[in-house]
Each structure stands twice: as structure tokens, then as C-alpha cells.
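Working notes, beginning with the structure itself.
Shown here is a partial selection of chains from the complex, left in place.
In this document, chain identifiers A, B, C and D correspond to the written order of the chains, with residue numbering beginning at 1 in each.
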Amino acid sequence: DKLDDIIASGTLRCAVVLDFPPMGMRDENNEPIGFDVDYCKDLAAALGVDAEIVETPFPERIPALMSNRVDVGVASTSDTLERAKTVGFSVPYFAFEMAVTANNSTGIDSFEAMKGFTVGAVAGTYEAIALEEYVNQWGEGSTFRPYQTQADVFLALSQGQLDATVSTSTVAQANVQSGNFGDISVVGFAPFDTDYVALFTRRDEYGFLNYLDLFVSQQVRTGRYAELYEKWVGGELPDLTIPGVYR
Amino acid sequence: MFETALTTRDLWFLAQGAGITILVTAISVVIGTILGILFGVIRVQLGPILSAPLTFVLDIFRSVPLLIQLVLTNAFVGIVLQWQISGFTVACAVLSLYTSAYCAEIVRGGIDAVPQTTRRAARSLGMTWAQDMVYIVTPLATRVALPSWIGLALGVMKDSALVYVVQVTELLKSTQILITRLQEPLFLLLICGAFYFIISFPLARLGGYLERRWSND
Amino acid sequence: MFDYTFQWGQAMARLPQMLEGAIVTMQVAVLSMVLGIALAIVLTLLRLSGSRPLMAISTTWVEVARNTPALFQIYMAHFGVASFGLYLNPFMSLLVGITFNNAGYLAENFRGALKAIPDTQARAGRSLGMTQLQAFRYIIVPQMLRISFLPMTNQMVWAILMTSLGVTVGMNTDLYGVTQDLNALTFRTFELFAIAAVIFYVITKTITLGGRLIAARLFRY
Amino acid sequence: MIEIENVRKSFGALEVLKGIDLTVSNGEVLTVIGGSGSGKSTLLTCINGLEPIDAGKITIDGTEVHARSTNLNKLRARVGIVFQQFNAFPHLTVRENVTLAPRKVLGMGKAEANEIAEKQLRHVGLGDKLETYPGRLSGGQQQRMAIARALAMSPDYMLFDEVTSALDPQLVGEVLETLKMLAEEGMTMILVTHEMSFARDVSNRVAFFHKGVMAEIGPPAQIFGDPQHPETQAFLSKVR
């Protein structure tokens, strides 16, 4: 099966989104770095193989797996039921809060205040799908605009083409702190559920899925999860368990 | 605008993207031209009715956005057929067929431009079909076709900007990656545009020049 | 032959949404052609004006439009010009990008067409007492339109195909954008894009054939 | 009356007309002959103001052609010119070719312009080709259409520049017939031609041009029978 194939081939190919700081991005040598990149390398090390980072834009994550271009997605992928019809998810390996980032000139100070403005997110993501639903409810004056990459979203925000965006809080913090995007700030949280993200692979690869579950658990137990969190994000470690239910 | 965080390493990164652009273009133009000549000759030989199926298929490549051709082929090969083929290969394959569809038209136009009577004269001297093709039709058709062919090759280079959808990091995608990090969109885009322009412009001019020169005699 | 299950039904259920997208695609293409033709005539006149700066503007436009990728031009229209504080929404960015491209290619066409009309035609007009403008309007322009008609229908086809590039500037209401959105929801990549391909094919064929019919009616000489 | 006084004209360094003096009175048919490049065509295009002149003066019925105040478009409506190349407007039918200028320049109504066009086209033998496009006409027919087009403006003067030299030999005759007919009707004409026998039969005077100078002018009998200028003699011995 897949697990044997990977070990035999000596390489683990991970789909990673590289314009999604601090989970995935590039250093000044334009080499991939970030939480997901390290996580993939840990997984490869555990399997005793080399890691190969395959850069994948958000909309392409699942097609890349389906077309056999990658073995596993380490790509901050929300574990929705719709997606689970197509791919198999591990237990969550990370959890995001959704933050609202606004251009300061707009005076937007909360999620609700975005009503009547032009807002955007990355096409095909959890937050984009949720935000578009809100915008449709708000109606008149509110516009939703999907861009192809997280970078384009923040570029548009800094240029004033977008008034506000909803993104994971880690991305929002990282981008605001980078100072690259001018006069923007994080103004609050979006009332979406906590976005649990999971590793994913082919739906029928039970052996590999099992391995991934155990690997996520080991990362937490050994403290590696906390270590990586401190390195890339910092602050309070998100709890990966859901109260009142198994998984 | 003139204070930039762009390093020589980044320029090298852009150059690599440019290298991919040129590589994809070169491969596709070479394969596409060979196929295009083949298809063009087949179409002329079979006549419009017998070659209708081929015409129809080639027409699709010229009537559907390249972006969709790429996404669709990628999905078909990977998801439906489950072949493990790199995005680079898919990009080259699609662009080659895309090129061949346009090239077949150019070849057909070139061959049609050789007067039937001239070809008859060649055959009446006892030359075979192949000899007629090699010694008479090819040199004459090339004059008609070469300027358009140069235009086609440049078109393919520009269109290769779309192969980013199958995860090939060519010039424009490299530029976008740098924009992500450096946040200097205008400056970086200008560099990128200048690169395309520098390759394309002189060749386009050459094509125009040949066209003018050869249409005079 | 392969163990992939096609789910055409699920994709076909989205056809109405995609057809709405096709209408937006047509709108962008038609508008960009109308504006493109108008601008191309202006560019052609600028090139004939004899004034160096005006000729330089026209030449630069034409050469940049013809020698850089359309995707680059559209990206520039959105993120590039925004650096000057000029914000175009996705629809406008796409429209501006394609119009810029159309105008450049068409201007070059018009110039070629003008060259193909002998000087003696205008001269014959003038010698009958027509003003320069009358000779241009009644003698030159009709002949120019005939020569450029086929290239114009080709450009229209390209305009349709170029609308697919709108997704890079946040466009999600055109045919390609709608298809991509639906893909993010359902992951039926192959089925959805196959349907989009058929719609594009039908549109472009209609334009090509329609163009030929119109040309046959319009230009009977 | 067309009066040409000491007209000079250069293209760049090349002096093409070196001081031409010539008067054409009403009803006269003047033929201009001469070697290639001698300035014959240039003179005609100067007369109807298509080319500016460098010195001298051209007056038509008292109006100075190259004066600033002259409305050239109005003037040209009164001076028809037909060129060697047929210059049919290919996108218009024969009828439309002929009616365009009367309607747009003279502001004639459609019915009136049509009537005149039909009359002139019948006149040159094209009464049955009204709705044909020029591409379907022979060279001789196209040239006759061009003549009808000029005549439809009811000009007082007609200039013809080698109107038969782009034609196949068998088509020359029909166009010359048309010109002869016009001459007999009393139209004032200046004709540049290489058809010597035609020049002899039809014209009142013949002018011989040589290198931008009018070397000799006189009745056809004199020019053809007893040419004075050595260049005229050389030219005529060559063309015969």
C-alpha cells in the first residue's frame, strides 16, 4: 500500500501552500520554510525517508493528491465533511482562529462592521466559503472577491482594493507584523467555528491514515508540536482536542 | 520605487523562471511544429472532407481557453487515468498540441500558396510526390509560412505564462512569488514585462521584416 | 479502463450557473472589442499623425500589447496600476487588460489594411473634389474594414478566451471563475472543466461562423 | 480657359517642371506627348491642384488654382481627371462609384445623382453594368467607368493621363472611342497619351515635353509631319 510505497521510494512528497505564513512561505533564498514545512520534514524523518516539498496553491491541494502528484497534504486543510467524501483526513494537527484584518482607513473594527464593504479571501478555502455566505446574506453594497493566493489578498488589502479580509489568525498576525502591507491591522475574530486542520491522503489508504493519526499524537506527546508552535507562531498553544467528543 | 529589497539571489530566481519559460516554449514549439507539419500535410493531402475529423480536433485547441486545456488535461491524466506525470510534462504536452493546431493552419496556408500548376510542372518532369514536396513545395511554402510561424512561436512563449496552473514555476509565477515576499508589485512586474518584451520584440520585428521582404518578390 | 467514477449529474446540475457565467464572459468580450476597435482607430490615427510624441505613444502601446503575455497585462491592470492609487475592480481590471490587448493587435491590423489600399484611391477621391475627410470616410474606411474584418473576428475569439484569465484578479462571475468556484466546492474538476470547455467551444464557433456569414452579406465585391 | 504661366515644380532636388507656359482655350483638345519622366503627369496633377507648385501660376477661368483662398474641392469638381490606373472604388457598385461624388461633394439628391450616373454610364457604353462591382469588369470597362465618374460631376475641363496604357491591346480601342466622342462633343481636354495616331486624329494642338520643358507645340500636322526640335524628331522616330 501507500505506506510501503513511500518507504520503498525513499521520498515523501508533501503538498504545502507556500504563500501562507507562517505555515508555509519562502526565505530570502526563496527556499520553502514554515510550520508545515517542518512538520512534513518531521513526518519524513519518522518514516525514514527524504522530504520533498511540492508547492501547491489552495485550490490545487486536493487535485494534486488525486492526481498522484503528492503523497500527503500538510497544507493547513480544514477537515470538512464535503472534502472527506473525496480524501481521508487524519486527526487535527493544528487549529486556527479566524481573524478579521482591515485596512485602517476604512474604520472597520469588527466582523459585523465589514457589512457594506468589499471583502475578500483565498478562493476555495474554508474561510472564503464561509465569508461568501455571510456576504450574500448582508446583500446590498457588500462585495466578495476571491483571489488565487493569500499574497494577492493581502496585496489587494494593502493597496486598498479590498477593505477587509478574513484569514487564519496566524496568517493575519504574521502579515501585519511583517510591516510589508502598510496600514492594516487585525481588528477581531470571525464568528466561524474554530478551524481544525488535518493532514490528508487518499481516502482508502487506511494504513497510512493510521500512521498519520499516531504521528500527530506523537508530535504532541513529545513536545515537538509546542516547540514548532513557539518557533513559528508563539503565544498560547491551541488545544487540538474537541470537548465532549472523541476524535 | 528605486529602493528595492531585490537581491541578486532574487534576480537569479527570476532568471530560473525565465529559463523554464524558454524551456517550455522551446520544447513545445519544436514538437508542435513537427506535429503541425504532419497535420498540415495530412489535411492538404486528404482534402477538406476526409480530414474533417482532424480539423475538428485541432479546432478545439484553438477554441477553448488554454487555461482550461491545461486544467482539464491535468485532471484527466492525473485524476481519471491516475498516471504519475509531472506538471512540466503536462504543460509541454498541452502546449505542443496547442502549437500544432495553429502550426497546421500555417503549413496548410503555405502549401496552398504554392500554385497547383507549379506542382503539376514538377510532377510532369517525372518527380515523385515526395520529391515535389521536398524540392518545390517546401522551399516555396516556407517563405509564406515563416513569418507567421515566428509569430506563433512568440505567441506560445507568451501563452506559456499560463502553465502556472499545473504547478510549473515559470517567469510570471516566479515574479508572483517574489511579490509575495518583497511586496513591490509594480517594480517586479515591470522587470517581468521587460523580460518578455526583450525576447519577443526583436523576433517579432524579424518576422515583420521577412514578411515585407518576401511579399515583394 | 480506469477506476474513476464520473459524476456528470452533479456537474450538470451546475449548468445554469455556468451559463450565467458565460453571459458575463460575452459581456466582457463584446465591451472589450467595441472599446478596442475605437481605441485602435485612435492609435492608427496617432501613428499617421506625423507628431513624434503621439507616434511614440501609439507605437509603445502596440508593441507592449503584442509582446507581453495577456495574463501579465491583466495582472498589471489590477495590481500594477493600483500602485498609482488607481483601483479597478476585477471586472474593470479584466476589461481594461483585454481592451488594451485588443487595441494593440487591432491597431496593427488596421495599419496593415491601410497599407494594402493604394494611395491612388484617396487621390482619385480627392480629384473628384472630396475633402480629405470625405475620401477617408467613403473610400478608405470601407475598404479597410473589409480587409480587417476577418482579423477582427479572430480577435473577438481571443477576447473570449482571454476572459478566463480574470481569476487572477479576483473575477469570479465569468465562466471560468464560476467553474473554478464550483470546483472548490465539489472537486469534480474534470467534469466541470469539460463542460466549461464545451461552452467555450460553442461560443467561439458561433462567433467564427457568424463572422463569416456577416462578411458574406456585407462584402459582396 | 486654362492658363499656365511659368510653372516650376521640383520633387526634392529633382526639377520636374522647368517653367511651363501654356494656354488651353475652351473647346480645345490638347495632346501632350513626351518621354517617360518628362513631367507630363506632374503637369496634370498641378493643374487640378493635387500637387502644389513652386513658382508661377495656374489659372482656371480666372481662379488661381494655388492661391490660398481657392477652395480646391470646389475647383476640382469642375476639372475632371482620369489616371492611367483605373482607380475604381472596389467596394462600391458601378452606380455607386459614379454617384458618390455628385452626392457627397455637390450635395445632389439620390434620384438626381442616379439619373446623371445612368446617363453618363450609357454614354460610355456601360448602361447594363449599373449594379456590377468593378472587380467583375474588364480593364477597358473600368477605365470607361472612371471616365463616366469624372463626367458625372459635369466638369468644364477634363484631364486624361495615359488612360489606355494599362490596358490590354484589344481593350484600348473602346476607351479611345469614348475619348473621341467626348472631343467631338466639344469638351475641353488635355490628354497625355502614347497613341500617336489617336493624337493626330483628334487633337487641335500637340505639345511635346522633354525633361520638364515644353520643347515644341503646334497643330498635329506640323508636329508629326515636320517636327522642328531635334528631340521631337528623335522621340517620334522611336515611337513609330
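Descriptive notes on the structure:
Note that in this section a contact is a pair of C-beta atoms (placed from the backbone, for glycine too) under 8 Å apart; a residue touches a chain by one contact, two chains touch by 3 or more.
What you see is a predicted model, and the numbers here were worked out from it, not measured in a lab.
Chain composition of the whole complex (per this structure file, using the shown labels): A x1, B x1, C x1, D x2.
Methods note: only the chains that are shown with their structure count from here on.
The minimal number of chain-to-chain contact steps leading from chain A to chain D is 2. With steps allowed only between chains in touch, the distance from chain B over to chain D comes to 2. Ranked by the number of C-beta pairs in contact, the top chain pair here is B-C.
In terms of Cα centroid distance from the overall Cα mean, chain C ranks first. Distance between chain centres (mean CA atoms), chain A to chain B: 37 Å. Between chain B and chain C, the centres computed from C-alpha atoms are 20 Å apart. Within chain B, the positions touching two or more other chains are listed as 75, 79, 82, 179, 185.
Pairs of chains meeting the touch criterion: A-B, A-C, B-C, C-D.
Only residues 78-79, 82-83, 85, 87, 89-90, 167-170, 172, 180-181, 183-187, 189 of chain C touch chain A when the two sit together in their complex.
Per the touch definition, chain B reaches chain C in the complex via residues 59-60, 62-69, 71-72, 75-76, 79-82, 154, 158-159, 161-162, 172, 179, 185-186, 189-190, 192-193, 196-197, 200-201, 204.
Residue ranges of chain A in contact with chain B, taken from their complex: 18-19, 25-26, 28-30, 54-56, 60, 63-64, 66-69, 149, 151-152, 155, 158, 180-181.
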